[in-house]
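The complex is shown incomplete by one protein chain, all other protein chains being positioned as in the whole.
Coming up: subunit A.
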Amino acid sequence: MLEIFQYDFMIRAFMAGLMIAVIAPLIGIFLVVRRYSLMADTLAHVSLLGTAIGFLTKIYPFFTAIIVSILAAVGIEKLRASKKIMGESVLALFLSGSLALAVVIFSIVKGINVNIGSYLFGSISTVSSLDLLFILGLGLLVLTSIGLLYKGFFLISLDEELARASGIPVNLLNTILVVLAGITITLSMRVVGILLIGALMVIPVLTAFQFRRSFMLTLILSVVFSILAVTIGLFTSYYFDLASGGTIVVISLIIFLLTNILS
């Protein structure tokens, strides 16, 4: 069964997958409790635009995707905080706008051999050493930031007004959270693809919610379910020759359904 680890590309896939499995629900839980789940899908589409820009400008697409995601995340947060446009409408604006732009740019660069499918649905087996370095490095940055700022993220998630009244820098924390979400989503692009990353950020969290435990325990459980889904998903996709991104999300859904029935 462990012959899977004979191949370097599968070792890279597992390392990338496990890092994403840890950071995706850690960010996802804060988006879910703040009723901001659509943010994941929006930033995923923004990442696609960043990738397209990378192909157009011949710059490493991962890099341009991260930059564009961070800029969009800050823009979304500023618009949301200004309350000039309703929260969900801001997300719709960015989601459809960036997808449209990405489609246009990809049509311009269609002469270049670009496999858009691998960005839409993920292609974890094609994760290069440079990609892995990027995923592990930035993944560690996301993990450290959550560890350091956990209390702040918890406070703004429980009640922004209460946090603000006690002198917590709410706007700064909101901005950092969406920037971390942007980075996480871009890193996850190769693992599950932009169309499925929202699921990886949300489903393990919803699974953990069903146990009705403390916030900290819910957070830990969501990471456990996410690691379980990615590990089983990668094994299943390898041995049954299935698309890895879709398989991971389907396994995640099966775990959700099982815990739902059991609880």
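To be clear about the criterion, contacts are C-beta pairs under 8 Å (C-beta built on N, C-alpha and C of every residue); 3 or more make two chains touch, one makes a residue touch a chain; residues count from 1.
The criterion applied here is as follows: contacts and distances are computed from a predicted model.
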(request) Among "Zinc ABC transporter ATP-binding protein", "SpoIIE family protein phosphatase", "HypC/HybG/HupF family hydrogenase formation chaperone" or "G-D-S-L family lipolytic protein", go ahead and choose the protein name stored in UniProt for the chain not displayed. (result) "Zinc ABC transporter ATP-binding protein"
(message) Just to verify: which one of A:I11, A:I59, A:A92 or A:L148 makes contact with the chain not shown?
(response) A:L148
(request) Can you work out which residue in A:I108, A:L162 or A:L258 touches the chain that's missing from view? (result) A:L162
(message) Using the document's contact rule, name the residues of subunit A that touch the chain not shown here.
(response) 33, 35, 148-149, 151-152, 154-155, 157-159, 161-168, 208-209, 212-216, 218
